[in-house]
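Below is a structure I'd like to ask you about.
What you see is the complex with one protein chain gone and the rest in place.
Labels A, B and C are assigned to the chains in the order they are written; within every chain, residues are numbered from 1.
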Amino acid sequence: MALHRGNGLATIEYPTGMNQNGDPSQAWIKVKPDGRVDVFSGTSDIGNGSKTVQSQIVAETIGVPYDWITYDNSNTDSSPMCTGTFASRATFVAGNAVLKAARQVRERILAIAARELEIDPADLEVADGAVSVKGTPAKSMGVDEVAGAATFVHGELLTGDGAHLNPGAAIVDPESGEVDKPPHAAISYAACAATVEVDDETGDVRVLELTQVYDIGRAMNPTLVEGQIEGGAVMGLGFGVLETCYPYYPSVEHRGDGMNTYHVPTMSGLPEINNVLMENPSSGGPYGAKGIGEMANNGQPAAIANAIYDAVGVWISEFPITPERVLAALDAKREGGGEPRREGRVVAFDEELSISAATSAKSWGP
Amino acid sequence: MKVVGARLPRYDGVGHVTGRTTYVDDVRLPGMLHAAALRSPHHNARITHVDTGAAEAMAGVHAVLTHADVPLLVHGHLSGAGIPGDEPLLAKDYVRYRGQPIALVAADTVDIARAACAAIEVDYEELPALFDVRLAFDDDAPVVNDTFGNWYNKYEGDLDVRQIRKGDTEAAFDAADLIVSGVYRTQSQEQVPLETQVCVAVPEPDGRLTIHTCTQAMYFSLGVVCSHLQMPMSEVKMVGGTVGGGFGGKVDTASDPLTALAALKSGRPVKWRWTREEEMLASGNRGPWHMEIIDAVSSDGWILGRKMLTVHDAGAYGRFSVYGLTKHSFHHTGAYSIPNLHFDGYVVFTNRIPTTAMRGYGITGLATAIEVHAERVARELGMDPYEFRLKNANRVNDTSPNRIAYEDPSTVEVLQSLASATGSELSDELRAMSRDERSGDMLPDHLVAQIGSGGH
Amino acid sequence: MELNVNSVARTVQSPPLTSLLTVLREELDITSPKAGCESGGCGACTVLVDGQPRRSCLTAVCTLDGADVVTVEGLGTPEDLSRVQQAFIHHYAAQCGFCSDGMVVAATAYVNGGGTDDTDAIGEALAGHFCRCTGYVKILEAVAAAARGDECDVGSTASSANNTYVSIAGGES
Partner (left out) sequence: MTSTVGAAAVSMPSSEAEAVAAVTEQPYATVLAGGTLLVPQHTLGHVAVERAVWLGRAEMDGIAQSNGRVTVGAAAPLAACTRLVAPVGPCAANIGDNEVNAQATIGGNLCAPAPYGDVRGPLLALGAVLRWADPDGIHTGGVEDFVAAGGARPGRLLLDIAFAAPAAGSFVALQRHHTQALTAMTVSAVRGPGGDVAIAATGAAPDACRLTSAEAALAGGGSIADAAAAATADADPYDDALASASYRLRVLPVYVGRALEQLGG
């Protein structure tokens, strides 16, 4: 048996927000008489952390402590419309909605405080749950006092609402694919390197290391974005070498019907995962955020495939890269095959997989 | 800034680690019934006869739903985007994939509901099935989709192909020193959320419905439910927002509308939790993609042009596949600037589970194809993989396939950072590259025309 | 039959072959063990039976008469979190939280059994517990921290050693 090591890389890009846009999010906020803040948003938290990140945006924007925020995304009666948690849109699009609502609340707080302190609101600022006069921090009142005054002295509700809709829905020219406006909220970029070990007798691939660099826009909560990237790395590992719903695709036979016949990645023998998070603030996201949750499993499969080529000199272009595919390719190579067709300046790989090889109904090829 | 950027703990973290977080399956109500589905055993068949009499007569059975119970059987999830609906909530005349629901039973226990499903008589006339997307275009291919045929044919009205045409691809291929083609086939992947699809629907005394949902998109699902049930949004309260993993698979609203109908028909709260086997074998998963890429390349390592054919295996019904393919087309150059493009993409229907969103939707397979292809081209050129990628990487004001100027691309910096993190030596020339708008050596003649007017 | 669940004596009426998972969730309304697969494949239903981690979905309740059963609710409360629970919060080992109930229980058994902070050993010990969100990196760190006996602040979270930050302009940020 021989184990062969190889390295490979891939670079990727991915849009934030629904393709072609047109996906609104809305939020509203009210302040209790003691200054505590209730946020109502319709954004589901699927583990990505939207409850946390949106609460952070609100606390930061209003200028109150994080633990003053109550975040309610529990139902559609109290929460306004949000298109949902998908397309890496929750932080960017829904985050912008709560940001706008929080700004309104902040303005209302300043307006009430200005009346209480008898000073121009423009000369006031809010931080750490207190409104103070710029340059004269001693002259201040707590946001709790402001909220109390609003409620019991001025007869007002401190509230705000916000909605975000990226400029219109992009219209596509059916001939050229040209769009009339950006079809995304932002774009993020990343690269991934993989180190693998290939058993040349069985085709078994072990991924030893994944190193990844992500343009994250801005880390709203570094720990949470790390969690997205680490989770994505292992899901990409699964896509790369383990998982398929149809092991004999296109056949539908012999599907894995449970956790012990469908190959889900596990904790044992995890590759070493190292990440570099690169801040490159977006122009339109809340505090420069981008959405990177979805792209996080896009780079590993190709990086692994390229590392396998580096290790043993075979290309795998059908996924996942199972031991059988690697071994079949190694066997073909040992028998002198597996090479692309080379003809003049044309190098044609994988022709046996092509649509032209399967049917004459669609002609295609170099 | 103090709060944004801080390493704060999860808002719901304490609940998560102490067993206190309430997920949909943790909701329990007095008198709650349990549902089970009768699913198609066939990949493609005509339903000739359904008799629910024996099931309805069973003790403990409170509602048996078939297509006749659904006020609006077909709702288009993307009808707002002009994409017609094609998938019945419960199969009527045909089943087009194994696992397609035909009936739902609500009963006192899940065991009774399963037994009642087994007691429903269905006769089928089996039909030949289509599984290979490459054969969908053949004249004698079995017909899969009753609305669209074997591939989607309503792009921007009546086109049957999503296409991108940019620059002069023929000229680029004429000028190429090297033409490299490859075929990439990426697989179907199950989202495998630890929480399977689950719903609890509750008829309220005031006539409204409360739906405890695992959806990733409460308002989207509210729209789906209200459409199928033909009810105004005011009549339905979705309760959710706390989801045991989604990864795209819980945008489908797979369990809400039928559970709601069962609650209405029985007048009782109903829970429908899918088994892991149902989740694996009948829930929407990431679809397979068949991608053929041909690149025209110069000997000094520029990608002059790309022709690409994509055939997306959507499964039996459309769901979000058209959206996924359009997104795919918009990004088919990956992180590179390729000025001359010819892209044709098809959403093809096969007799497998309808595919749906999954993390990286439309692009995971694409990125895989593009990057293996890039590596092949670099190797054929005898060029360092970093150099090839850095050279072709998108720069500020380069334009995307659909002519949007890149505002803040960081591919160059990200690659440089990766090289540094992995101890890969880059030449001074490569280290000196930046994302800045192209000029000098980085602006060869073939890239001039694609420069945008946006940027910054 | 009798079960001692989280230090409370409970009488069980369910038929004898009923799984402990079903008994806990449906009869006793203890909902932390999750029905992730009901086939022993995912680990989300793990509880302690007489101190040992057990898949409650694989265990017929009739085999447990008089047994001591502890679910994650019995390990700590929001006001009085166990060391493992604190570590899970501080190291961000729970995202959607659905696997966390079983994961925390299994991690507790590992730590109580004298498990070390060795990542390979933790990975082996918890290999049957699936998490689809975290990629396991932070779970491994949390269990290691608990095994070491680290004090874990639940008001903040830790950066993993494997993550570094740069800004687009270059340099550490």
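Throughout what follows, a residue touches a chain if its C-beta (ideal position, glycine included) is under 8 Å from a C-beta of that chain, and two chains touch if they have at least 3 such contacts.
Keep in mind the model is a prediction, meaning the values are calculated, not measured.
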**Message:** Going by the stated contact criterion, tell me the shown chains that border the hidden chain.
**Reply:** A, B, C
**Prompt:** Where the complex has a chain not shown, which of A:Leu9, A:Ile46, A:Ala302 or A:Leu327 is the residue touching it?
**Reply:** A:Leu327
**Prompt:** Out of A:Asp38, A:Asp123, A:Glu156 or A:Asp204, which is the one that touches the chain we can't see?
**Reply:** A:Asp204
**Sole contact to the chain not displayed, among C:Pro16, C:Gly51 or C:Gly155** = C:Pro16
**Complete:** Missing-chain contacts on chain B, rising order, are 34, 108-112, 114-115, 275, 277
**Item:** Touching residues (missing chain, whole complex) on chain C
**Value:** 14-19, 21-22, 25-27, 38-40, 43, 46, 52-55, 57-60, 62-63, 106, 124-125, 127-130
**Item:** Residues of chain A (touch criterion as defined above) contacting the omitted chain
**Value:** 1, 201-202, 204-207, 237-238, 241-242, 247-248, 253-257, 259-266, 268-271, 323-324, 327, 331
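As a convention for this text, only the chains that are shown with their structure count from here on.
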**Prompt:** What is the chain whose Cα centre is as far as it gets from that of chain C?
**Reply:** B
**Complete:** For the pair chain A and chain B, the C-alpha centroid-to-centroid distance in angstrom is 15
**Fill in**
chain B touches at least 2 other chains through residues 6-10, 12, 192, 243-247, 276, 408, 410, 413, 417, 421
**Item:** Contacts with 2+ other chains: residues of chain C
**Value:** 37, 39, 41-42, 92, 95-98, 130-133, 157-159, 164, 166, 168
**Prompt:** Which of the residues in chain C end up touching chain B in this complex?
**Reply:** 25, 29-32, 34-39, 41-42, 44, 71-73, 75-78, 81, 85, 88-90, 92-101, 104, 130-133, 154-159, 164, 166, 168, 170
**Message:** Applying the document's contact rule, which stretches of chain A touch chain C when the two form their complex?
**Reply:** 45-49, 215, 219, 221-224, 226-227, 230-235, 258-260, 264, 266-270, 272-280
**Of all residues in chain C, those that touch chain A in their complex** = 37, 39, 41-42, 92, 95-98, 119-120, 122-124, 126-140, 157-160, 162-168, 173
